[in-house]
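One structure is given below, represented as structure tokens, and several questions about it will come after.
Omission of a single protein chain aside, the complex is shown with its protein chains in their original locations.
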Amino acid sequence: MSPGGIVVVAEQEKGELADITLEMLACGRETADRTGWPLTCLLLTDRAAPFKALPLAADRLVIVEDPSLGAFNPEVHARVLAHHLKAMAPALVLLGNTATGMDLAGPLSLLLGGMAVSGCVRVAVEGDAVVATSRLYGGKLLAQTSVPAALALVLLMPGSYPRQKGMRDRAPKVEVQGGAGLAGPLRVRPKGIIEPKAEDVDLRKVPVLVAAGRGVQTKDNLRMIEDLARTLGGAVCATRPVVDQGWLPRSRQVGRSGVTVKPRLYLALGISGAPEHVEGMKDSDLVVAVNTDASAPIFDVAHYGATVDLLDLIPVLTEKLKAAKGGK
Amino acid sequence: MKAAVILRQVPDVVEELVIAEDGRSLSEDDVMYITNELDEHALEQALLLKARHTGTVTAIGLGGDAARDALATSVAKGADEAVFVPIDFAARGDNCVLSAHLAAALKAGGYDVVLTGVYATDQLDAGLGGLLAARLGIPYVGGLSGVQLDAGGRKAVVHKEYPGGRLGVMEVDLPAVLGIQSAEQPPRYVPVSKVMQARRTLRVKELKGPLPQVAGVTVRKLLKPESSAHAKMLEGDEDAVAGQIVNLVKERGLL
Partner (left out) sequence: MQAEAKSMGVEGGKGVDATKAFLGRLSLLPDGDRIAACIQCGMCSGSCPVGYAMDINPRMMIAKLRAGRVDDLYRSSSIWLCVACFNCTYRCPSNIPITDRLIASLREELLAGGVGVPPELQAAFEKTARYGNPFGESPKKRDAWTKEAGVEVPVLEPGDSADVLWWVGCFGSYNKRNRKDTIALARLLDVLGVDFGILGTDEWCSGDLRCTSQGEEGLFDALYRHNTAQLSKRKYKEVLVGDPHAFNALSKEYKRLGTPLKVRHYTQFLAERAPELRRLMKQTMQAKVTYHDACCLGRRNNEYEAPRIVLETIPGIRLVDMPRNRENALCCGGGGGANWLDSFIWERTRVPLPVQRVQEAAKTGADILAVSCPLEIPRFDDAIKTSGLEGRLRVREVSEMAAEAMGLSGARVA
């Protein structure tokens, strides 16, 4: 099989690896163990030092270090990656199905003469083909596809593989290389990052939403909901009746005459599931609903449900989440 | 400013998606098409650019008959030109074929900026925008929620969305292909009467010619995800339920 094996193209920001990188390494490790192929992590950065001792589950970590590689630049990154990947000649390249990975897929596939598959949640190798499972039509269907492992570019959806399996007990062999492939026109020039303002919350951009319905009962109880949302790195939203009471501003309303959201996690607390509300959240990736009424229509939309009292559940849940995070 | 917008037709998921007998494609008879939502955003962004800097917007509609309707709507909204590109059912979601097919026409069009949605709900391969840019040898940036052209019209300043609500500001030399995530304002409404009028007076150029034979992703199987019509209920007291929810959250990489 191909000498280059599997290469994971890492994503990093200011000296830290993005979670997707670890997930891709977990996927790569699993595939490498099954095929016997070598697994390389390829990282472009302006500073190699923070990454050299990381216990990544790769056989080799190749760091391309150059001052111009600090901020993401699709044009420069594509050129540099193409240069190094050509030399490595892998069978399978893993990219994140993310803002950066999606910019690179097309250009890389043409530069390397390979085939890209996007939206993948599962990757396997069968003979000389890479078989991937992807989500289609907003998740309504799954597609199983195959592309030749020469070279296959797979874009992996965040959350498809467990991050912990991207690490192991020792650091891989590290090579630091200079920036070859950097010469050339700079038609795309990064000019900085605009950070979001603390107060402005666009519910549509938040990956985790904790939704409060009438079952929350009083405005005071919102405080524990906010704590839970903070712990999950998300935001609080609400149904119409809660907003009507004035407990939360109109901007937090999800539903027909509010905002439509599709977060990765929608925690529906004390929400009955009236159609006007469901319209605004039914395409969420994972819906977990808590309502003491077992026949509440929200359970027809939720993936998981529970009939415990949310006022009893939330403090316990928040504590357990904090404990789980604490070990990170 | 000469802008082109590529609008693709994708299966409308409001209708039940029926898998064909071969198990690898959708049943053609049962598919209802709708314009890819992010391509609507691309059109809106193009119209905003046209309002700010004089110029023209060419709407390029890919697909079957539904694409012609999309062109009428685009013109009703303000597009100056409509180009229909007929695409066989089997190739409609294949960006490798589509990008190869469109490249020559786009080059000939001499567009300063080509806008399209950063992804389509039916895509399995790399995004159309990136592939087109690579074939045309021009830059591509995707995931954009803001586009400004400078006074000379030789470059664009774009806002690229990163996780957590952060925006990357980038300067891009034109001509370029831009993959739109969301227009600076939601796609505008156009009353039905205006669309009907556009339909009656529409003059559409057609991009004729056979589709190129380009290798694409092979679909082995289409399947429905295991869905339950009802939630899986978590048993036990609040302690047990909390534990199960924490596991769910960890499994999904959300912690």
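Letters A and B mark the chains in the order given here, with residues in each chain numbered from 1 onward.
The definition used in the following text is that contacts are C-beta pairs under 8 Å (C-beta built on N, C-alpha and C of every residue); 3 or more make two chains touch, one makes a residue touch a chain.
In this text, all values refer to a predicted model and were calculated from it rather than measured experimentally.
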Chains on display which the left-out chain touches in the complete complex: A, B
Selected from A:R47, A:R214, A:R230 or A:K262 as touching the chain missing from the view: A:R214
Candidate in contact with the missing chain, chosen from A:R204, A:R250 or A:K322: A:R250
Per the touch definition above, residue among B:G23, B:P186 or B:G209 touching the missing chain: B:P186
Option from A:G70, A:P148, A:P297 or A:P315 whose C-beta touches the chain left out: A:P297
On chain A, residues whose C-beta touches the chain left out of the figure: 214, 240-241, 244-245, 250, 253, 256-258, 274-276, 279, 297
Touch list for chain B against the chain that is not drawn: 14-16, 34, 51, 77, 186, 188-196
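Keep this in mind: only the chains that are shown with their structure count from here on.
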Footprint of chain B on chain A - complex, ascending: 19, 23, 71-75, 98-99, 102-107, 109-111, 115-119, 131, 134-147, 153, 155, 158-163, 187-196, 202, 205-208, 232, 264-265, 285-290, 294, 299-309, 312-313, 316-317, 319-321, 324-325, 328
Contact footprint of chain A on chain B as seen in their complex: 10-11, 13, 17, 19, 95-96, 99, 118-119, 121-135, 138-143, 157, 159-173, 176, 179, 215-225, 228-234, 237-239, 241-246, 248-255
